[in-house]
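For reference, the structure discussed in these notes is given below.
This part shows chain A:
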Amino acid sequence: MPEWMTPALWIAAAAVLGTIALGLVRVERGPSNGDRMLAAQLLGTGAVAVLLLLARATDAPALLDVALVLALLACVAGAVFVRRIGVQPPERDEGRGPTRATEDGS
Partner candidate 1 sequence: MAAEVQVFDAVLVVLLLWLGWRALASADLFKAVVQFIVFGLLLSLAWVRLGAPDVALAEAAIGAGLAGALLLDTLARLGRSGAADEARPLGLTPARTGIALAALGLAALLVASALALPERWPGLAEPALQQLRASGVSNPVTATLLNYRAWDTLLEVGVLMLAVLGVWILEAEPALPRPAPDPMLGLLLRVLLPLTVIVAGYLLWVGAHAPGGAFQGAALLAAGGVLWHLARPLSLGPSPVVRAVVVLGFAVFLAVGVATAVLGGGLLTFPPEHAGAIILVIEAAAMLSIALIMVALFVGRERAPSDAGIPDSAADASAVPGAPNPGAAP
Partner candidate 2 sequence: MTGSAALVTVLVVPLAGAVAALLAGRRGAVAAGLLTSALGVAAAFVLAGAVLAGGMQRVAVGGWAVPLGIELRADGLAAAMLLMTAVIGAGIAVYAWRYFGAAGHHDPHDLAAGPPGPAGKAAPASTQWLFWPVWLLAWGALNALYLSGDLFNLYVTLELLGLAAVALVALAGAGAAAAALRYLLLTLLGSMLYILGVELLYAAHQTMDLLQLRERLQPGLSVWLAAALMTTGLLVKTAIFPLHFWLPPAHGSAPAPVSAALSALVVKAGFYLLARLWLDLFGALPGAGVVPALLGALGACAVLWGGVQALRQTRLKAMIAYSTVAQLGYLMIALLLASGAGGAAAGAAGGAMHAGRDPGLPPTGGFVGKFALVEAAVRAGAWWAVAVVLAGSLLAAAFLFHALSRAFADAPADKTSAEVPAAPQLAALALALVAVALAAAGEPLRRLLTVGAAT
């Protein structure tokens, strides 16, 4: 690995972390629950990227395993969301709690 590579990897990692910070704005603002969840999914991808960069920068191949696990599992929360809560357009009383796919169907 060339000399300049390590600082470059660090800068790249910090930059990806910066995009995660930007993604957090979408989580905070919404407006719908679907937007928030989707942003969280995207941040999961960002975290995988950061881990891959760090694995090279610090020469720690074990971090590839962490990235692998994150990549595999980031979708679980999304799947629970889609099955249990559901994507709905923002409501009039938005921000007052989640909505269910069908209210009170039991």
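Regarding candidate selection, all candidates are chains of the complex that A comes from, given by their letters.
Simple rule for what comes next: contacts are C-beta pairs under 8 Å (C-beta built on N, C-alpha and C of every residue); 3 or more make two chains touch, one makes a residue touch a chain; residues count from 1.
The structure displayed is predicted, hence computed values, not measured ones.
Student: In the complex, what candidate makes contact with chain A, out of 1 or 2?
Tutor: Among 1 or 2, only candidate 1 touches chain A here.
Student: Residue numbers of chain A touching candidate 1 in their complex, please.
Tutor: Going through chain A, the ones touching candidate 1 are 10, 13-14, 17-18, 20-21, 24, 27-28, 30, 33, 36-37, 39-40, 43-44, 47, 50-51, 54, 57-58, 60, 62-63, 65-66, 68-70, 72-77, 79-86, 95-106.
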